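All protein chains but one are shown at their positions in the complex.
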Amino acid sequence: MRRTRRGLGLIVGVMVLSLVAAACGSSSKKAGTTGANAKVPKGGTLVLSAEQELDCADFIATCGNSLWGSWTVGEQVLPRAYDVDTQSGKQVPSILLTGEATLETSPKQKLTYKINPKAVWSDNAPITSADFKYTWDQIMHGKGIYDTTGYKNIETVDTPDDHTVVVTFAQPYPDWKALFGGFYGVLPNHLLQGKDRSTEMKDGFKWSGGPWMLDHWTKGQEIKLVPNPTYWGAHPNLDAIVFKIITDTAAETQAFKTGQIAAMFPQIQLDQASLKTLPDTTLSVPYNFNYEAIWFNTSKPVVSDKAVRQALSYATDRDLIVSQLFGPVAGPSLKPINSFTTPANKEWYEEPFSKYKRDLTKVNDTMTAAGWAKGADGIWAKGGQKANITMRTTTGNKRRELTEQILQSQWKEAGFGLAFDNQKSGVLFGQTLPAGDFQLALFAQTPTDNDPGQCTNFCKANIPTSTNQSGANYTRTDDAQIDSLWTKIDQEIDPGQRKSDVTAANKLLADFVPALPVDPLADVIIYNSAKLGGPIAGNPVYGMYSNMQEWFCKTPAC
Amino acid sequence: MKARSREDLSSGRAAAAVGSAALAELAHDHAPIEAGAVAGVEPEARSQWQLFWRRFLRHRLAVVAGGTLILLYLAALFAHQIAPYTLNPNLGDPKVLLQARHGPSLHHWFGTDELGRDQFTRVLFAGRISLVVGLSVALVSTTFGTIVGGLAGYVGGLADNFLMRVTDLVLVVPALAILSIAGKASHGSVVTIVLILSVLFWMPIARVVRGVFLSLKEKEFVEAARASGASGFRIMLRHMLPNSIGPITVNATLVVGLAIIAESTLSFLGFGIQPPTVTWGNMLAQSEGSVGTPTAYLIYFPGLAILITVLAVNYLGDGLRDAFDPQSTR
Partner (left out) sequence: MLTFVVRRLLYSIPVLLIASVLVFFFVRETTDPLARLKGSGNRDLTLIQRETHRLGLDKPLTTQYGRWLKDFVRFKWGDSLVSGRRVSTDIRDKLRNTLQLIFWGIVASAIIAIAIGVYSAVRQYSALDYTFTGLSFVGLSMPPFWFGLIAIQLLIFVPKETFHLQHPLLYSVGIHSATNHGTLDYVRHLILPVATLSVQLVAGWSRYQRASMLDVMSADYIRTARAKGVPRRVVLFKHALRNALIPLTTIMAIDIGSLFGGLIITETIFGWPGMGKLFFDAINNGDTNVLLPWLMVTAGFIVVFNLLADLLYGVLDPRIRLA
């Protein structure tokens, strides 16, 4: 039901990077001042909520896709090579490195990382190149690893000295900044070598290479973090952070309203609008990487016609959908998205789909040019085939059902009949989409990476078949130009060339319309500003929890 | 004392399977008494019905409850005519959203939700589904339960043993758990939820009917019919069934209420009827988040609708039981 969050979309790839939305710009400016300001109150225990309990703390294996696991524990305790800068939104070297890694592109892609000599684990042992090597080794050879994307392109990890790591690639990997970061991080060789990593980590571990360390994790109840005394960066202001595990969103909201928790970070829901009226409550909706789109099955009748897909895009008032469904919570700043990345991904966001504004004249022109004619019932028809379409989405999701209803009325005016046949999310994602048993589907993508590549979604090789189920090309997009260009992008290391290729490839997608991106499926930052202070912002990868060391309690307990 | 208590226990257990003390109370308290009592007055059918009506009308709360139920079903039947707004307003119209989150008023008796949809209209339309679910489950489970229970009671032996063991087994597992698993696996349509609920609710009815048939089997008029050469089928249909009509009706009535509560609970947990089909249960599920906010009125009305309906059903059951039971001391 509405309580589960996972399974909403498809988690593809590894992770990392990106930017923070405009909505947070103002509060993050304060970061520079408060972060260095010694007058900030020290101490206090901050109580927050975790919407999902981390399944386990083995973040490279079975629990690799646990978003909340990473937010509450993983990113707080694991050091990472590249970080996401809150102000500029760029992927930047973290405090673990002394500076940018050196990239060589020939004869093979080769990276040289320099590790900060001050970087230590919580037992004072230095973080060394051996830790990088161990991490790569575990990801490649461990049991039940979640995803090896990128790491499998690596040929060798060399350790010329303790503080130098040289990574040589067999296959080029343009998204290399995502490696040794994201939700995987770097693991301590000296503590795990020769042991069963999964057993050591899965129930939680006390060692840390981040600002916080795990004090305890009472399953089903709470996770407590305390400052890591050996952290070489800015020391946290707070004495402790407790994440209460509250998996029911209604209960979570109540806990916030009764003051049991000081902040929450739920997915956007219509009924959050009423929270805005509460005293001392600050609410903001930064963009993240998630987006929702209408996906056309290009192998099914009616929507296999490109003209129909374009006409439907012209028939859709996406501004209205977003303002109706998100406006009451997010205000006017949240806009429809116009590509298969979101504005949070500043480096790659483009607007090829902005040409699709609601315009019934263009609908008529496009359809007529393709040989369709309106029947007496006002529905387009061609060769005895009526433009009646069935859409599928997940049941029990109020927002999606409302989107369907708005589409139904908009498309009816434009001469298309729309019916619904919604399914439970397990059925939709597990069977219907892979089998291609749909005409239209409304669902979200939740990329955990800023990589612009779209081959997973639109390359012919990724059309799911009975023998190849790993692909996510549910739209059955099979177009030679799209195929070759997006495949090339996945191997292109040169940033300039890659950028121009992506622009061209995006245009191809906007013309072919295998899917129409609609709304950003954002998360909402809600906190009690009378209790909690500090730069509070949403990071598209690390959520609102990426800089908790800079937060402080305004009251003795918060 | 001893004998009766043990009998209570078994019928009480059957009732507990469906998770309600209400049915438990009914089953153990009255079923055994009624059976004999009604059987005794079988020859004068007409005057018996007159008696029944007179007794029923004396139970004023039950009459009020019956009237309320008729009104509720009429409201559901004519929902299209009564409803002041349409169930699914055109959300593409920005004016609709301007009506969002309005508290109860003269224009919107039950207020509007966060999309500007009139809650009174939705409660009316949801009532259609909830009331139909209640009635359908009662019909299906009573029919099936009566057949199985009747056969078990009359034929006895293996059939009887089988019924008792099967129902025993079901008591071992919490009903709501089984319903949830089945509901989660289903498509969440009205028909599947009715079937799932019926699969559980036939059992207590079967046990009640079995008990009644067992006691009727020993009655003189049944033996007389048997002696005059009537077939077993005819005896069951013509002699025993009419005499069990009291407990069967009372239990069927109560199942209506239990089914409405069970449906709303399943829908609330997300394992029941799925939107966009509106039921009182899934309306509550969708407004759970409004607790403690200015839109808290959203949780009152669908719940009150359930409460009023089930309360009416239970009082009606109470009245029917008294009316069927001439020895009632009320």
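A and B label the chains in the order they appear, each numbered from 1.
Methods note: a contact is a pair of C-beta atoms (placed from the backbone, for glycine too) under 8 Å apart; a residue touches a chain by one contact, two chains touch by 3 or more.
In this text, all values refer to a predicted model and were calculated from it rather than measured experimentally.
Taking every chain of the complex into account, the absent chain touches A, B. When the missing chain is restored to the complex, the residue among A:Pro126, A:Gly233 or A:Gly259 that touches it is A:Gly259.
Contact with the undisplayed chain is limited, among B:Leu97, B:Val137, B:Ala152 or B:Ala175, to B:Ala175.
Which of B:Met203, B:Val222 or B:Leu284 touches the hidden chain is settled by the complete complex: it is B:Leu284.
By the touch criterion stated above, the residues of chain B touching the omitted chain are 1-2, 5, 8-9, 12-13, 16-22, 24-25, 29, 168-169, 171-178, 180-182, 184-185, 257, 261, 264-265, 268-271, 281, 284, 288, 291-292, 296, 299-300, 303, 306-307, 310-311, 313-315.
By the touch criterion stated above, the residues of chain A touching the omitted chain are 1, 3-4, 6-7, 9-12, 45, 47, 53, 55-56, 58, 62-63, 65, 146-147, 198, 202-203, 219-222, 242, 244-248, 250-252, 254-255, 257-260, 425-426, 428-431, 434, 464, 467-472, 557.
FYI, only the chains that are shown with their structure count from here on.
Contacts from chain B toward chain A in the complex involve residues 88, 90-94, 97, 100-101, 114-115, 187-188, 269-271, 274-276, 285-295.
For chain A in complex with chain B, the touching residues are 1-3, 249-250, 253-254, 257-258, 269-271, 273-275, 277-278, 317, 320, 324, 328, 395-396, 398, 401-402, 405-406, 409-410, 420, 422-424.
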